[in-house]
Each structure stands twice: as C-alpha cells, then as structure tokens.
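Just passing along the structure, written as structure tokens.
A protein chain is absent from this complex, but the other protein chains hold their places.
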Amino acid sequence: MKRFVNDPKDFVPEMLKGIALANPKTLKYIPEYNLIMRTDIPMDNKVSIMQGSGSGHEPAHVMTVGKGMLDAACPGNVFAAPPADFVYNTTKLESSPMGVLHLLNNYTGDTMSFEMGREMAEAEGIEVRTVTINDDVAVKDSLYTIGRRGVAGNFFVMKAVGAASEQGKNLAELEAIGNHVVANVRTMGMSLTGCTPPAKGSPIFTLAEDEMEMGIGIHGEPGRKRVKLAPANAIVDELFEAVSSDLPYKAGDEVALMINGMGGTPISELYILYAHAHELCEKKGLKIKRNYVGEYCTSLEMAGFSLTLLKLDPELEALLAAPAEIAIRVF
Amino acid sequence: MKRFVNDPKDFVPEMLKGIALANPKTLKYIPEYNLIMRTDIPMDNKVSIMQGSGSGHEPAHVMTVGKGMLDAACPGNVFAAPPADFVYNTTKLESSPMGVLHLLNNYTGDTMSFEMGREMAEAEGIEVRTVTINDDVAVKDSLYTIGRRGVAGNFFVMKAVGAASEQGKNLAELEAIGNHVVANVRTMGMSLTGCTPPAKGSPIFTLAEDEMEMGIGIHGEPGRKRVKLAPANAIVDELFEAVSSDLPYKAGDEVALMINGMGGTPISELYILYAHAHELCEKKGLKIKRNYVGEYCTSLEMAGFSLTLLKLDPELEALLAAPAEIAIRVF
Amino acid sequence: MSKDVEFVVRTIADTVLLNEAYFSELDGVVGDGDFGYSIARGFEKVLGEWDNIDRSLPGNFLKKISSLIISAVGGVSGTLWGTAFLRAGMVMGTKEAITQEDIVPMFRSAIEGIKKRGNSDLGDKTLLDALIPAVGALEKAINEGKTGSQILEEAAVVAREQAEATRPMLAKRGRAAYTGERSIGTLDAGAVAMAVLFEAVSQAWKD
Partner (left out) sequence: MSKDVEFVVRTIADTVLLNEAYFSELDGVVGDGDFGYSIARGFEKVLGEWDNIDRSLPGNFLKKISSLIISAVGGVSGTLWGTAFLRAGMVMGTKEAITQEDIVPMFRSAIEGIKKRGNSDLGDKTLLDALIPAVGALEKAINEGKTGSQILEEAAVVAREQAEATRPMLAKRGRAAYTGERSIGTLDAGAVAMAVLFEAVSQAWKD
C-alpha cells in the first residue's frame, strides 16, 4: 500500500494542520488534543457539540466542524478512540453555560474514553449529555458485545443536532433530537478491499480478486461473512434488504437515502449504486425526500460503501435542510 | 481491480441515471447523447455552457451541471471523447438566442469531436464559441503534440464562466473570461497507482510498490517519468516548483490553490499535501485567497493528486465566490 | 449494389469485435487503452443495424456506416474512421456498383480525409503508417493485373510490415504523443489494427 505520508506518526497532526491552514477564519487547531474547533465558540446562548472517534474516517469528523454542525472534534490516532484526556480538555475548552453535547459512536474504546472524560469534566461543574450512535445493522445486538456499532448514520445525528443547536435548543432538547435520529437510522456496509493504517503499513485484511466482505465496520474490522464478488446491483439488493427490513421502515414512509463511499471507491460507482438503491426504495414504497451520495464516513482508502436509510418527519427534514458551513460540503 | 459494476458497458449510462434520480428537480438525463442537462435551460437571457470530455473524471463534468456552473455535459465513454453527434445534439438542445459556449479540454479526440459538432451546429445557425483549456505544465508545448492537456484547472474555467453567465454576460464576454482563466491557471499531477477502465478490466499501467509516476494525465496516460516513491512533502515540492515557476506567478500575487484528488486518495492525505503546499505558497510570497481540497477532476480509482494554482484578480475572485447549485458541492 | 463492399465491411466489423481486447491492450502501452473498446462500439452499432442499412447504392451504404460510427464513437477514432467511410462513400457517389478502378480512389480519398481531420501524415506513428503503404501495394498489384486474392494478400503483407515498422518511431499524434520518447519501442495500436484488418479481409476473400 502506497500513500502520501511523511512520518506515519505525523499522519493525523499533519492532516489537522492542513484543515486549519485551509480554514483560517473559521477553524483553529490545538495540537495537544488533536483538536479542531470553531473559532467562534463557546457561545453563551448555544450548546456546544463535539465528537471524538478515531481518525481515518474523514470527512468525519474533523472536516464537519463548522457553524450548523460540530463545534469541535478531537480524534484519536487512525482507528483509535481519543484519549480520555482529549475528551476532557475539549469539553472544557468548548464548555458553554448551556452545556456540552457528546456524540459517541458505540465502540468499547470510544465509550470508555468518553465516560472517563465526561466524569472528569462533570467534576468541574460542566453539564454534559451523551448521544450514543449505533446504526449498524450488520452487528447483532447480543450479550457478548456492547451492541451495534456507530457508522455513517452519525452524519445525520451531527447534522440534526448541529442545526437545532443553532436555533438555540437546550441540552435536553438536543439529546432528545439526537436519540430520535438514532432510533430512525440504520446502515450496513461492505467492502471490496481492506485498508492500511499508515502506522501499520500493511493491510488489516486482504481480499482475493473474486471476494468481498459483507457487514464491514469502519475500522477495517472484518465483517460477518466473506463471499464471492457480485454485480453492483446484487450487492445493493443485499444491503438494502438488511437495512430496510430492520425497523422502523414501512411503505409510505418518507426517508433520506445515503450511499456513503469508504474512501477508495470513485463517485461514478457510488452513483451506479445509488441508482439501484433509489429504485429499490421506490419498489418498497419508501419516498426519498433527501439523498446523499459521496464520502461521509470512510475507512482510509478502502474500496467499499455503506447504505443508510433515515426515516424522516417534517421537523427532521427541516434540520437536515438547514444551512451549515463546514470545511468540506457533504450535504 | 474490483469495482462496483453491473455490465461494464452500462457503466456510464447507469451512473448518469443515478445522477438524474438523485436530482429530479434540477437535472434531466437524455440517454441517447449521455446528456445531463439543467431542467430550466435554454433561457433567452443566458448563454448556455457545455462541456463534453470523457467519463471517469467525476465529479467533472456531469456532477457540476447546475445553476452557476455548466448547463449541460455530454461525456463520452470512460476516457473517450464524446462522439461529434453528442456535441452537435447537446448544442442544439441547449441552444439559446445568446449562443452556446463550448468548454474543451485540449486533447486531440475532444478537439476533433467538438470541431465537427460545432460545424454541424453552426450550419443550423447556432452561434458557438469555444474556450480551450490547457493547464497541464507536465506536457511541454511542442510541434509534436497539440499542446498542453486540459486537467483540473478546467474547474476554475467552469466556475468563472458559469457565474458570469448567470449575471447575463454575453458570449464574447464569457469567451474572454474563460480565456483569462486559462491564461492564469497551471496544474501538474502525479500518481501512486494506475487505474482500470471498467470495460478494459485491467490497469492501464502498473507501478511497483516503491514507484510513482510524475506528470500524469487524467486518462491513465503514463507521465513524463517514473521515479522512486518519496515522502509526501517532497512530492509537493516537485509539483509546486513545476507549477509555480511556470508563468504567471510572482511574489505578492493573490492565488487560489487546489489539491485535487485523483479518485483513490483519501481526503485525509489530501489535507496533508495541502498543508505543505500552503506553506510553500507562503514562502514564495503567494497570497492564498481561496483554497480547494478534494476531488474535482479524477481518473477513476487512481491514487494520486494534482496541484493547481490560479492567479486571481478581484473580478475572478468574485466569480469563484458566487453561489452555484450542483449535484455535488465542490467549492 | 455489389456484394463485395458488404462482404468487406462485414469482415472488418467482425474482426474489430474479435480484436477488441487486443487493440485496447496495444493502446494501453503508451496511450489510454481505449482504442479497441471505442472502435468496437462503433462496429457493434453497425452490426446491430446491419439488416436495416440502405443498400440501394454502395455510396449510400458507406455513408450510413460512417454516420453509425460517428454517433457511437467519440474522439479520434470516431472522427477519423467516420471520416474515412464518409469519404469512400462520396467517391462512389451514385454509382451502381464498385469496380476495381474505384478501389484506389476510395482509399486515397479516405486517407486525405484522415490526414486533414487528424492534421497528420506518414511518419507520425499512426494508422496512416500502415494504411498508406498498404494502399500503395494495392495499387501496384492492381496495375500488375494480379487476382483479387493476390492483390489483397500483397496489401496485407505490406500493412503488417509497416505496422511492425512503427515500433522504433516517436509518436507525434494522439494520446501516445504525450509520453514523448517513451513511445519509442512500442507498436502503434491503429497501425496494427490496419494490419489485422487487411489480413482478415485477405484471408476471408480466399475462403
């Protein structure tokens, strides 16, 4: 695997420096905590919203910091949760009298860091609430795991609570909106290739030329099964069936449909996948009110995609349609 | 090479169908000519602008059709110029009393198709002008070639003439603006991997794990030299030197800086490259007024990037900053 | 209309489709690897419309072949091959049948059309480097009163020799030209295609 890199250990900080240099007016970079934050926060009349999670999922989440979405993101290394220390310090730096909302993708590591970081912040009197995102239908909820993973559906949570916070909604209201999105969003992903964390230098797993992996996570975790490569439409059929048969979708529902590229799949192919997913929605009687085709939550250079459905109501639709000003436009 | 595809021959039409399905209000798709066009054109008081070129460069150009940029795009197959027939029929369908502007990337095939298509349209009384884009400094202008290739710099041409046409500028004015951008924009690209046209099924060229290709085109044409893989900053050094030493850049100039991904390079790496390019601009005394980091003009799934500099003046800067509404937001 | 022109075009079309991958591969060495694919899409369209093509006159037949190619193939190959068939059709005008005397003028006019549209000539490492000498051989054999299959065979031998002779040349036209010196040592895809097509027609004629 070849990539553009200097010292692999500098991968994350150099990327963050680039983001800050490209957005000098709106964003600032605090190297100590891998922190990208809005220059204009905290504000007295607005809840601050942050997300941590590992690096390697860009544009999530460091490139979605900006008015109308996140106020700060403090990622860990590639595919590693941020240290509890980053969570604590970021919470403190962006702490507003209206409180701080943590958005957390449901993984053991992230949960541990966010719990510890939250405890440390609360000990200093900062009010914190947490929305836990777990939209991945590939992982069966079981006693053995901490439940479903948070994947590309996190975009809709960020967008909805980001828009609502600009309207001045309070912390409890934002928590409720975030949980409402979580209850209505489902995702499943797959990949054609593995991916290579810069510091590791070799792929996390490899797939033969005629294989693909279904139910993949966003950290190069192998999925639930490895099967023979299939035509694009057949792959969409399988993901759509898994996602749309999971509650809460039924004929007549209005939805947002997202085809999210994993990093190595060209946008041309994403639109081929979208075309078929769109038709499957129509066949099932789901009305597509908003669509998203592009890269939202990636796994480095992995070739693959995920399919997300979000059930809409008028309030949610308005929040998704609200303006946002972020480094990379993904909506 | 694995990709998401059904019948490889349907690659382009299926992608175009996806774009139209995703943008039902603003775009329509005319399969006969691979044509994506705005639903609201032609207009009596606005010059229509079109671009052809091959497919495989998405988002260029089918995903940049919309108010404020292109009015229509009629790509050929992957990496193949559109047939003269497409150019002719598209020109006819979008023909406005104010005329039609052709944007042409300087390649033999595209030039031949656009010349033939233009002659056919002019024979029916449609007024056409052509702006030829040739920003690639990797190719030496020589007797043996038709001159420099048009690459990622085409984005700035589209954006500037698109914005100016919305202001009601006439055909001659738009031609002048387009040529002004061409005179002030320079690009050079490189790659870490080849790419695989869907119908070909095998890579156009392959690079060893320790090799890279400098001065690459956007069609998988090999570049000027194959050299040992270098750290990210050293690669940026070389492209920046080639681009910025070409006229017309000098200390004190205001510029737009673009790092364009070739399709298979994650956005994280593009920001690492941007960080160093930004610092080189500052060192040379170039003032970055606008920056662009992402995918603008790609080569399928190729891992690589190009670096573009555009010298700005206040008029050009305003045109770049004007709003545009396209399927994919790239500005 | 004479059956010969139909037979030749049909052989060309079938041969192009058979060699799609091979032609693309040749173009991939220093070009962009689309030559076989592009031109195959043109002749695929020709074959798809085969039974509906106006055969009243050879000139009309050839012009229709041209417009089918131009509507299906973009860029260099669509324009140049379309131009070639258009020019050949124009030479025939309203003649009822093709005779041996028509052959060389048709080819010469096609060559002129390619040169003009392509701004190219002998020595630029293009299909012209095989086509022009092959037509020279055709003319010589006709003048010497050889039989149809002798004529075609001699043209095919020359086309193949000259296609091979593109190897040491520097590409001056088409996408291969951008690679400069690198094109030296590679075969030109279009020239090889000419050799393959002349050989196929010569072989089919004998069978």
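Remarks
Think of it as A, B and C in the order they're written, each chain with its own count starting at 1.
Operating definition for what follows: a residue touches a chain if its C-beta (ideal position, glycine included) is under 8 Å from a C-beta of that chain, and two chains touch if they have at least 3 such contacts.
Just so it is clear, the structure is predicted and the values come from calculations on it, not from any experiment.
Within the full complex, the chain left out of the display contacts the shown chains A. If you put the hidden chain back, the residue from A:42, A:99 or A:217 that touches it is A:217. When the full complex is taken into account, the listed residue touching the unshown chain is A:86, out of A:4, A:29 or A:86. When the missing chain is restored to the complex, the residue among A:54, A:68 or A:294 that touches it is A:54. The chain that is not drawn here is touched, among residues A:139, A:181 or A:328, by A:139. One chain is missing from the display, and on chain A it is touched by residues 52, 54, 76-86, 107-110, 112-113, 116, 139-140, 143-146, 149, 197, 199-200, 204-205, 217, 219-224.
Please note the rule applied: only the chains that are shown with their structure count from here on.
The central chain here, found by comparing per-chain C-alpha centres with the mean of all protein C-alpha atoms, is B.
We define each chain's centre as the mean of its Cα atoms; on that basis chain A and chain C are separated by 55 Å. Chain C has its Cα centroid 32 Å from the Cα centroid of chain B. Between chain A and chain B the centroid-to-centroid distance comes to 29 Å (mean Cα coordinates, whole Å).
Across the assembly, chain C contributes no residue in contact with two or more other chains. Looking at chain A, no residue sits in touch with two or more other chains.
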